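This report concerns only the one structure given below.
Only one protein chain is missing; all other protein chains are in place.
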Amino acid sequence: MQKTRFIKDKTAQAIMFALTIISILMVMVMFVGLYLKSASVLEEHSLWKLLTSSEWRPMKGEFGFLPFIASTLWVTFVAILIALPISLLTAVFLTEYAKSYVKKFVFPALDILAALPSVIYGVWGVLVIVPWISKHVAPHFMDFSTGYTVLAAGIVLGVMVIPLLVSLFIEVFSSVSMELRECSLALGATRWQTTKKVLFRRTYPGIIAATVLAISRAMGETIAVLMVCGCVIGIPNGILEPCYPIPALIANNYGEMLSMPMYEAALMFAALILFFVVLVFNLISRIVLYRLEKRLGS
Amino acid sequence: MKVSTTKKLRESVAKAFMWMAMFIVFGFVISVIWTVFSKGMKAMNWDMVSKLPGGGFYIGKEGGFLNAIVGSLYIVGASTVLGLIISIPVVFFLNVYLKRDSKLAYTARMAFDVLFGVPSIVYGAFGFTIMIYFGLRTSLLGGIIVITLLIIPIFIRTMDEATRDFPRDILDASFSLGATRWETLRVVLRQIAPGIATATLLSIGRAIGDAASVMFTAGYTDSIPTSLSQPAATLPLAVFFQLQSPIPEVVDRAYAAALVLTVIVLILSISGRLITNRFSKNKI
Partner (left out) sequence: MIEAKELNVYIKGNHILKNVNVTLPGKQITCIIGPSGCGKSTLLRTLNRLIDTTEGVKLEGKVLVDGQDILSNDADVTDLRRKIGLVSQRPCPLPMSIFDNVAYGCRINKMFNKRRQLVYQVQKNLKAVGLYDEIRGRIRTPAARLSIGQQQRLCLARSLAVEPEYILADEATSALDPISAKTVEDLFVSLKGQYSIIMVTHTLRQALRIADHVVFMYLGEIIEQGPAEQVFHNPKEELTQKYLAGAFS
């Protein structure tokens, strides 16, 4: 009897161990898999040229990713620009100022934003944001715009990222003890002074780490961006220009991938770039948190 | 009292900005929901959820998107089951078998964090290469595999957080009674059952709404797949593809599909929240 129990325990342990190891290895497997698939395009072109050239002519075997990289950067920048202040203020309001009944309304609203699928945001973007830009924003600056622009993608992406940022900020702010705030208030500081000089000072590693995480999430977002970006190849010159971020590139062209082997490798390389960037940002976020917390002596 | 007034002025200004931010957030939520519901309700009728699209999914005017509903159900259902089978043992292993500060646990959690953050399109691209390697074409099976890969990190992350708060004393009590770790699992299971339920709802919500990963792997079709090797339609792709059609009836189908998708996701989200709220009162 005793032996069977022992065997059961050990077998279970072995299986679980195996599953865990396999899961860890997935990261490497994915990286290696994508790398192998991009091998042919990497052999023919130097990494530098791939990343900095703007010539995108798959028929001729020229793959310059710069327009797509630039588009991704532009769109992410606009998104964070919109999302960061709104999220920060909302999070501060919820942790420092709001009474419970206000929270009862706001948290469900944030939950809804967080749960909505990407394609729904895309639909909203196409029906609301794009026409708004085309009719109300662009006419101030140019003759004509379809509305499918960096700005549209940035706004949609920004809204998608807000719930993530707010929940991360709230987590960070809540970890600061009430006593610390009371100390500042007891000296005659207003709530905002306390927030600025005590709370932010204490939590800025967390704020940075959260933002880095949000950036990496924004960079990988596909469908919503695809629907409103315009999908025009070229480095955008302003936020009212159309663009073509990397995930949109991959999604749009997977059908034609199989016709040209190099094309497939190029798109896999694009996926590899994304994977790599997310990996790096994840690590950066962790390191920032670790280093700065150490320095603050907490 | 000049000092007081500057302080107070700044405070009022800050408060004003905060209220503005809140209104903006609410404004967005209402705008999105309103758009989906108003367009969707107009287009919605019983046919939508009970019929297949009539001939050529960009062109056929009649019918609904039953193909997408069933396709999504198949894929999400299978992936959830597979995902649970793989994730629960891993979470147990990390929290019950391994010591709290073991290096393996740390590395594993870090790996899962990375996998959690990988965009779904990368999963799609990777899944695609795997499929090609094994000679599969876009199929139901492909979709299931990729979605499973996608939701495993979500499962593990959510359940891990729920299990980390698990009081160590209960484990010790069980061990000191002579139970093996495998037997102690039942105790743990009961305690974290709500956590598992929430994780499941969260993952289903994520899985059913994801388009980028199934694009390459499950493909799209007008019919309901009858075997694992046939392509399958999914709700998000039903919205995406049909929205681009020049025919208004098809576009209407897209809106209706968007409505159905949104309603499903909202129900899942609310249920998840209710479970967390209800059960957090009973936790030790």
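Note that the chains take the letters A and B in the order they are written out, and that residue 1 is the start of every chain.
Basically, a contact is a pair of C-beta atoms (placed from the backbone, for glycine too) under 8 Å apart; a residue touches a chain by one contact, two chains touch by 3 or more.
Please read these numbers as outputs of a predicted model, since none were measured by experiment.
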{"item": "Contact with the hidden chain (one of A:7, A:22, A:81 or A:183)", "value": "A:183"}
{"item": "Full-complex contact with the absent chain, from A:10, A:104 or A:201", "value": "A:201"}
{"item": "Interface residues of chain A (partner: the chain not displayed)", "value": "99-100, 178-190, 193, 197-198, 201-202, 296-298"}
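Just so we're on the same page, only the chains that are shown with their structure count from here on.
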{"item": "Chain centre separation (chain A, chain B; CA means) in Å", "value": "17"}
{"item": "Partner chain A, residues of chain B touching it in the complex", "value": "7-8, 10-11, 14-15, 17-22, 24-26, 28-29, 31-33, 35-36, 39, 86, 89-90, 92-94, 97, 104, 107-108, 110-115, 117-122, 124-126, 128-130, 149, 152, 156, 180-183, 205, 208-212, 215-216, 236, 239-240, 243, 254-255, 258, 261-262, 265-266, 268-270, 273"}
{"item": "Residues of chain A defined as touching chain B within the complex", "value": "5-6, 8-9, 12-13, 15-17, 19-20, 23-24, 26-27, 30, 33-34, 37, 85-86, 89-90, 92-93, 97, 106, 108-124, 126-128, 159, 162, 189-193, 195, 213, 216-217, 219-223, 227, 247, 250-251, 254, 267-268, 271, 274-275, 278-279, 281-282, 286"}
